[in-house]
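Please read the structure below before turning to the comments.
The complex appears here without one of its protein chains, the remainder shown in place.
Per-chain residue numbering starts at 1, and chain names A, B and C are given in the order in which the chains are listed.
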Amino acid sequence: MNSSYIIKVDCPDEKGLVYKVSEVLYKNGVNIITNREFVDLENRRFFFRAEVNGEVQVEEIKNELQEKLGNDANIYMSKREKKNIVILCTKEAHALGDILIKHYSGELNANILAVVSNYEILKPLVEKFDIPYHFISHEGLSRVSHEEQILKVLKSYEVDYIVLAKYMRILTPEFVKNYTNHIINIHHSFLPAFIGANPYKQAYNRGVKIIGATAHIVNDNLDEGPIISQDIIRVDHTYSWKDMQCAGRNIEKSVLSNALTLAFDDKIFINGNKTIIF
Amino acid sequence: MNSSYIIKVDCPDEKGLVYKVSEVLYKNGVNIITNREFVDLENRRFFFRAEVNGEVQVEEIKNELQEKLGNDANIYMSKREKKNIVILCTKEAHALGDILIKHYSGELNANILAVVSNYEILKPLVEKFDIPYHFISHEGLSRVSHEEQILKVLKSYEVDYIVLAKYMRILTPEFVKNYTNHIINIHHSFLPAFIGANPYKQAYNRGVKIIGATAHIVNDNLDEGPIISQDIIRVDHTYSWKDMQCAGRNIEKSVLSNALTLAFDDKIFINGNKTIIF
Amino acid sequence: MNSSYIIKVDCPDEKGLVYKVSEVLYKNGVNIITNREFVDLENRRFFFRAEVNGEVQVEEIKNELQEKLGNDANIYMSKREKKNIVILCTKEAHALGDILIKHYSGELNANILAVVSNYEILKPLVEKFDIPYHFISHEGLSRVSHEEQILKVLKSYEVDYIVLAKYMRILTPEFVKNYTNHIINIHHSFLPAFIGANPYKQAYNRGVKIIGATAHIVNDNLDEGPIISQDIIRVDHTYSWKDMQCAGRNIEKSVLSNALTLAFDDKIFINGNKTIIF
Partner (left out) sequence: MNSSYIIKVDCPDEKGLVYKVSEVLYKNGVNIITNREFVDLENRRFFFRAEVNGEVQVEEIKNELQEKLGNDANIYMSKREKKNIVILCTKEAHALGDILIKHYSGELNANILAVVSNYEILKPLVEKFDIPYHFISHEGLSRVSHEEQILKVLKSYEVDYIVLAKYMRILTPEFVKNYTNHIINIHHSFLPAFIGANPYKQAYNRGVKIIGATAHIVNDNLDEGPIISQDIIRVDHTYSWKDMQCAGRNIEKSVLSNALTLAFDDKIFINGNKTIIF
C-alpha cells in the first residue's frame, strides 16, 4: 500500500541526526519527497520534517526512531489526511464564513465537526451548511462553569484542532491544557502591538499607517502564544477606527486561513514560545 | 432633510474649476466633508469627487453644474446607498462565497439581486442564502444566443453593476455595451502578465516568485479594461501550479472585494483605459 | 512669472471652506493642478493642500486667506524648491548612505548642508561627498551640554528639516522645541511594537513573522511622535536577531526615504499626534 505520510521529529541536537533519521526511513523502504531540517543553536534542539511515501509500517518506524533518538525526542508520523476541527466564535461572520466556504468547496484540509458559540447570532449561517451549532451562553455563568459546558461539548467530538474564529472570550489555562498547542486563535492586531481590548481603536488613536492580524497558538498568557502567521494592510488618515476594523477583517480571515493550512498540513513545530514553520 | 451624497464631476480642464464647483455647492447649502481633485495634464481633463451633506436639491445642483461646466462635463450625484448587483460565475465558489458572506453579514455595500451561471454546481450554495440562481447553460448555444439568454435575465433586474466572480467565458462587445463601465471582473493574474488561459500554469512555467490578481472594468478587449485594483502573494519553487491556483484564490477574492468596495462607494472614474480612484 | 507653488491650509471646520479658499486662488489668477481636502470630523478641523501654478503674489494670497479664515488658520505657501537639511547619525551607514547616494544623483528633493554625529566613524563616508561632517562626542558631557554643542552647529545653518538617520540618542524636549515638527526620525521597529532598546532582539524573542520600520516626527515623547510612514518585511525561524537587524536595514532606509519625500514635497500635516498625508 503506497501512501503519503508526514514525519516530524524534534529532539536535543547532536551530530549525525539527519543521517540517523534518514537511515531509519531508507531501511524501512520510505522515500523522502521533501524535507527540511533546522537546528535551534541557542537551545540546542533539532527539528526535522519530511513528506514521504512508500509501503509504510508506521508503528515500527516510530519505535525505531524513538529508540535511536531517545526519550527526549518527539516523534510524529501520520497519514496525510483531513484534520477534525471544532470552531469557536462569538458574533462576527467573516472568519467563520471564510472557513465555511472553503470547507464547502473542498479547499479546507479539515472536517468541521461543529461550531460552538456564546451567542445565537451565527446559528442560521452555520446551519445553512448542515453543521451542528452549539449555543452556550455565558450569561449568568462563571467563566469556569461556562468553559465546563463548552468542554463537555468539545469532548463529545474527536478533535485535532480547536479554531477560535474571533471567539471574543479569554480562555483559562485550565481550559487550554485540554488541547495544549492545538488551539489556534486569530488576533485582530499585529502582535505585540495593541494587546488587549479593541486594537483597531488603539491603532486609530496611535495614527499608525499599517494595521495587521496575527494567528497564534493559544497558551496560558493571553495574546502571547507562539505566532504562526501575520499579515498587514495599509491605512491612512481617512480611516475611522470602524473603517480600520472593516478593512482588517479581510486580513484577519486570510491570516487565519493561512495558519490553518500550515497547521492542517503538519508544518508547525512549537519551540518554546515560538513556532518553526517548514 | 439632511443626508449624505456623492458628487462626481469630470470635464475638460480649465482655470477655476474647483472654485466653480464649490461655489455651486456652497450656494446650494451643501457642506463638503471630503473632496479630491485631479487634473490629467496629458489629456487636459479635470476630475472631482466630493462627499457632502446638507439639505440637497439634487436636480437643481446637477443642472447648475452642467450649465456652468458645459456639455462635455459628466455630472454624477447620488445619495449614498446600496448598489444593486447581479453576479455571474461559473464553477468556483471562493470569490462568490466571499461576496455572499459579506452580503449576509451586512458588510457589502450592495444588494445581490441574483446570481447567473452557465453551470448548476453553485446553485445549492447560492440558494442557502435565498438568492435567485439562474442556470443558463452555454451548451449547444452560440456565444451570441447564450448571451442573449443571459441578457434577458439581467434586463429583468435593475442593475447598477454586473460582477464577474470568476465567470470563465469571454463577453462580446455587444454584451458589454449594455453595461458600459459597469461590469467588474476579477482576473487571476497580475495583468498584463499572463493574459489568456490558465495564468497559474503560465506563472508556474515561468518560475515567478510572486503571483497576483487584477480586478478591472470589462471593456471590448479581453483582459485589457481599466484596472481598479491589484494585489500579489509570494510563491516559491515548492508550489505546483495547483498550489499557486489555491493560494491565488485568497487574493482573487480580496482584490475583487476591494474593487467592489471602491465601485459601490463611487470612488472610481474611468479615464480612457485607466481608472482614477479617489 | 509662471511658477509652481504648494499651498497648505488648516483651520477650524465650517461650511464653504473649499469655496472660500478656491475663490481667493481663482481671483488671484492661480490655477489648481491638484488638490486634496479632508475634514477631521472628530476634532472639527479642515485640511487643504493644493499644487498650483500661475503668476503668483505669495504675500497677497496668504494675507487674503488669513483674513478670510481667521487667526486659527495656519496658512503655508511656498515655491516648490529643494529643502535644506542637516542629518544626525551615530555609527550605522545604511540610512545615511542611502540619502547620500540619492543626493549625489539628484534624486533627493533637498540640499544636505551638513552631517552631525557623536562618533567619528562615518566621517570618511560623508567627506567623500564633500559634505561637512561635525563630530561632537557625547563623552564626558551631560545630555544638555551635548545638545547645546549640537544646537550651536545646527543654528549656524538655515535648516528646514533635521533628519535622524539612525541617531541613537534620545533628544530632550528642550532640544526638540527648536525644530517643532521638523525633526524626522527612523525607528527600527513597527511602532508601537517594540518601543525602547534593541527592537530586533525583542522581535526575535517574541517570535514575530514580520518586522517593520517607522518614520515619525519627533516630539517630546520618545517613539511616540506622529507616524509618517511604515513598512514591513517577512522573517522566519531561521533568522537570528542579527539577521533581522540586517534585513531590517533595507526597510529602515526605504521607509525613511519615503518619509523624506513626503516631507520635502510638503505633503504632511500634523494633526495632534497623527499625520494627514495628501
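Criterion: a residue touches a chain if its C-beta (ideal position, glycine included) is under 8 Å from a C-beta of that chain, and two chains touch if they have at least 3 such contacts.
Since the structure is predicted, the reported quantities are computational estimates derived from the model, not experimental observations.
With touch defined as in the header, list the contact partners of the absent chain among those displayed.
A, B, C
Would you mind spotting which of C:125, C:168, C:195 or C:270 touches the chain that isn't drawn?
Only one of C:125, C:168, C:195 or C:270 touches the chain omitted from view, namely C:125.
Of the residues listed, C:64, C:92 or C:147, which one is in contact with the missing chain?
Going through C:64, C:92 or C:147 one by one, C:92 is the residue touching the chain not shown.
State which residues belonging to chain A touch the missing partner chain.
Chain A touches the chain not shown through residues 15-19, 22-23, 25-26, 31-39, 41, 234.
Hey, which chain C residues sit against the chain that's not shown?
34, 92-94, 97-98, 100-102, 104-105, 107, 125, 128-129, 238, 246, 249-250, 254, 257-258
Using the document's contact rule, name the residues of chain B that touch the chain not shown here.
Spelled out for chain B, the touching residues are 38, 40, 190-194, 206-210, 212, 226-232, 236-238, 271, 273-277.
The definition used in the following text is that only the chains that are shown with their structure count from here on.
Residue numbers at the chain B-chain C interface: does the shared fraction exceed half, giving same, or fall under half, giving different?
Looking at both copies, the contact residues mostly coincide.
Which whole number of Å gives the spacing of the CA centres of chain A and chain C?
One centre to the other, that is 41 Å.
Averaged over CA atoms, how far is the centre of chain B from the centre of chain C? Could you give it in whole Å?
So the centroids are 37 Å from each other.
If you look at chain C, which of its residues touch at least two other chains?
In chain C, 38 touch at least two other chains.
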